[in-house]
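For this depiction, one protein chain was excluded, whereas all remaining protein chains were kept in their positions.
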Amino acid sequence: MTRVGIIGGTGYAGGELARILCTHPDVEIAAMTSRQNAGAKVQDVHTYLRGYVDLCFTEKISETDDLDLVFVATPHGVAMKEVPALLEKGIKAIDLSGDYRLHDVDVYSKWYGHEHTDVENLQKAVYGLPEFFRDEIKGADLVANPGCYATSVILACGPLLKSGLVGDDVIVDAKSGTSGAGMVPSQRLHHPTCGESVIPYSIGTHRHTPEIEMAVDRFAGSRSKVTFVPNLVPIVRGIISSCYFDLKGDVTQEEVDAVYEAQYGKERFVHYVPDPSIRAVVASNHAQTASRVIGRKAVAFGVIDNLVKGASGQAVQCMNLMLGLDEGTGLNLPGLGV
Amino acid sequence: MTRVGIIGGTGYAGGELARILCTHPDVEIAAMTSRQNAGAKVQDVHTYLRGYVDLCFTEKISETDDLDLVFVATPHGVAMKEVPALLEKGIKAIDLSGDYRLHDVDVYSKWYGHEHTDVENLQKAVYGLPEFFRDEIKGADLVANPGCYATSVILACGPLLKSGLVGDDVIVDAKSGTSGAGMVPSQRLHHPTCGESVIPYSIGTHRHTPEIEMAVDRFAGSRSKVTFVPNLVPIVRGIISSCYFDLKGDVTQEEVDAVYEAQYGKERFVHYVPDPSIRAVVASNHAQTASRVIGRKAVAFGVIDNLVKGASGQAVQCMNLMLGLDEGTGLNLPGLGV
Amino acid sequence: MTRVGIIGGTGYAGGELARILCTHPDVEIAAMTSRQNAGAKVQDVHTYLRGYVDLCFTEKISETDDLDLVFVATPHGVAMKEVPALLEKGIKAIDLSGDYRLHDVDVYSKWYGHEHTDVENLQKAVYGLPEFFRDEIKGADLVANPGCYATSVILACGPLLKSGLVGDDVIVDAKSGTSGAGMVPSQRLHHPTCGESVIPYSIGTHRHTPEIEMAVDRFAGSRSKVTFVPNLVPIVRGIISSCYFDLKGDVTQEEVDAVYEAQYGKERFVHYVPDPSIRAVVASNHAQTASRVIGRKAVAFGVIDNLVKGASGQAVQCMNLMLGLDEGTGLNLPGLGV
Partner (left out) sequence: MTRVGIIGGTGYAGGELARILCTHPDVEIAAMTSRQNAGAKVQDVHTYLRGYVDLCFTEKISETDDLDLVFVATPHGVAMKEVPALLEKGIKAIDLSGDYRLHDVDVYSKWYGHEHTDVENLQKAVYGLPEFFRDEIKGADLVANPGCYATSVILACGPLLKSGLVGDDVIVDAKSGTSGAGMVPSQRLHHPTCGESVIPYSIGTHRHTPEIEMAVDRFAGSRSKVTFVPNLVPIVRGIISSCYFDLKGDVTQEEVDAVYEAQYGKERFVHYVPDPSIRAVVASNHAQTASRVIGRKAVAFGVIDNLVKGASGQAVQCMNLMLGLDEGTGLNLPGLGV
């Protein structure tokens, strides 16, 4: 059994990691840390884990935990303080925050508002989107797990951008459930505020913008421009990102379909479908994509559960690759549907 | 024009008072106070009031406001510090908090956890439920506006308890929208927590319990026992309280119907209906009641918009009575329906 | 008192018309028709109207109703059978369906799938968006009330398109509450289907597309292209439409702001705000618009209550203009806020 740890076990991503890992046949959760809940039983904090996780939160991971791999599920800025020590000890790491996603330190400091203190590992980190970077992930010691919005957008846009059928300008109108904002209460996430509303926010300024642009650049082979507007919608889990493109000349729906089929036809977790649905993927690591030609434009949709394929499920998928396991181990479950 | 003030204008009840009063033909909002927003325009804080309220929040009300009546919409414990000075100056007051609802100071300190510092006015305060205490309200200088849960429960139970058809034990299972909890974010009101759940809370310990018991005692003429379990449901506005009784002997549905018809047949805002519906009353000062005989039990329902008939609308209804105006002035609007 | 009738009084738009008109000081609801509910009391069907509308549904309007103006709130295809007779009798008409919105009969038959049978009146009908066509509405006998999506989009886009600051390609990603789909149950509107999802539908094929294009053409003075993707979101009331443009050259936020201020600065019901919010306008005839420059793109938002400014409220606003009344009569109420 591989021994894994979770740094930052109190938040939604940390709890979701434990939810997925506790039934994984090849790994054992050996440690979960939490500043605010150190000493408490994990299943008293995450009551849905009763009977599944028999562990107490600790302040920090320790030598005696004897860990092989650590998930870092902390706020931005914390991971880059934790990761160097892990790697030095030969412990593989998967960071679920934004700390290792942007390879350009200037872009990082511009969008995150502070300097990056671990430039060395930043260069080595592999972007953990298996459907596009599978081979790199297999050999990685440090994986930067993609953001939830970025995952949905890149899965939706990647095939079209790579195909050359569309221009390199992308408009993204994304809709996210509220769990994407994390567990800390705020005015925007207060039920009377958001419960019967749709709230656009961080208009043109969201931190997933450069992350999406970086991926788009790799696919499109040019300096593409992403206009990204996220919206909060009153559902708990799920993201649907709608991505708009200009078609280069006359492109048929059949050509577009062929591009996606070629990309995702053999993927286990990403599907190209006529009818994308959040409920079809909720509670699972599956993603659905769809794309439609509308005159001289195309719209592409990317649908995920933000906490699974958009965070902890994808992190486990990366872990499987890093450990040489079958990629879907512990993740082969369908979405809820209803 | 009567000049009214609102102490505590930032919260939901304060904003709702302004929303209702700004189209009232006989009063003028002359002052709104707010500690956190003093100096800001009311319509920049409550953006739905743009074009309706042209006023800035002040730290405190002042002599120059020249007020005739003041609504106190502050947290529990604050009103009893504000009210004595108002009454001394001859300003009528309507308190929307719990400070003046319980006439017994020992009951107050037991449930609210601190001493009452204005015992004198506590004795004089009139409980502001017009459908039961209309005449007292007309002559009052100080009205204690009922709690939202208490309003829905008393409207549901009052006729049956007064009728003598039921025992004096009442079980209340109430369901409230999230705006009832106020505007301060918390873990329970965080959308991911409550958005797809029903959460019983303050089981047997909610502060509206003694308020309901006090009213029930007046109706039933005995020391009745109220078992009160409130539940948070993922809607923004609205309460439905389901109240269960033991019938004394054989009682028919027709007898029960007659009791409610006699009580509410001529009321403008409280209706006895076959099909109570939150949407039928939302955004209005209307309440719906219903009652059904089930074998040897009866269930009575009380349905209101917690912010209108359950708070600010009822306060304006009381104000109208205190000022000698027609009771429905500024409140004669139907619910939304959809 | 002007005597008005409502043809199609059972649906959401018909009920909402009655809700607004029942407190209007200058008109009287003299007749409401309903095939399925003929003979029933209006307030037994729309229970929120108890005490406000004392009328029974009739099968048809009749001579003895002595009507001055009729609202037609029926499904598409029905209004064009009702309107000719009304106009012949000198009764003004406001059609809330799509029958009289598109002046080109070929465009109509293409999008609605049947021929238009009242071409003569189609040419005369005035598009009922007061903020852009106020003078025409004043003199009209027949007003085509805009669609809910179209209202939100045109209010958002109109100023920018007229300004010449943007290209004539518009991408619209609109999010609507479920009441916009009407009262007839369907699989998509079934709560388990839509309650925790966001569902794009009629992608590129929605009937409001040509309506938006017609308006955009008038503003932009060219054959503009609208890419319209509506989404169903799990809220009951409200629309927010997000409209994306290419800026022509360098345009500052200040220039954009000035364009909207010039257009809406003196409007009673349409506001240009920094923070558009569905809750700020819900239950009212108010609309909010906002616009942001993001690099070489701009996004404009239009926010309304789909049943009020998006349907029945706007129809009453048009009625006021047609009758020579103050435009806001019966509509001067703020949104709910919470």
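Going in written order, the chains are labelled A, B and C, and every chain counts its residues from 1.
Assume a contact is a pair of C-beta atoms (placed from the backbone, for glycine too) under 8 Å apart; a residue touches a chain by one contact, two chains touch by 3 or more.
If you're wondering where the values come from, they're calculated on a predicted model, not measured in any experiment.
The chain omitted from view is touched by exactly one of A:207, A:271 or A:292, namely A:271.
Touching the missing chain, out of A:80, A:125, A:212 or A:283, is residue A:283.
Per the touch definition above, the residue from B:85, B:203 or B:262 contacting the chain not shown is B:203. Within the entire complex, the positions of chain A that touch the omitted partner chain are 12, 15-16, 19, 22-23, 46-52, 179, 183, 196, 236-237, 268, 271, 273, 275, 277, 279-281, 283-284, 286, 307, 332-338.
Chain C meets the missing chain through residues 12, 177-179, 181, 183, 185-187, 189-192, 194-196, 234-236.
Interface residues of chain B facing the missing partner chain: 171, 173, 175, 192-193, 196-200, 203-204, 225, 227, 229, 231, 233-238, 240, 242, 244, 276-279, 282, 292, 294-297, 299, 301, 338.
In this section, only the chains that are shown with their structure count from here on.
Greatest centre-to-centre distance from chain C is found for A, with centres as Cα means. Closest to the middle of the protein, by Cα centroid, lies chain C. For this pair, chain B with chain C, the centres built from the Cα atoms lie 36 Å apart. If each chain is reduced to the centroid of its CA atoms, chain A and chain C end up 40 Å from each other. Residues of chain B in contact with at least two other chains: 12, 179, 183, 196, 236.
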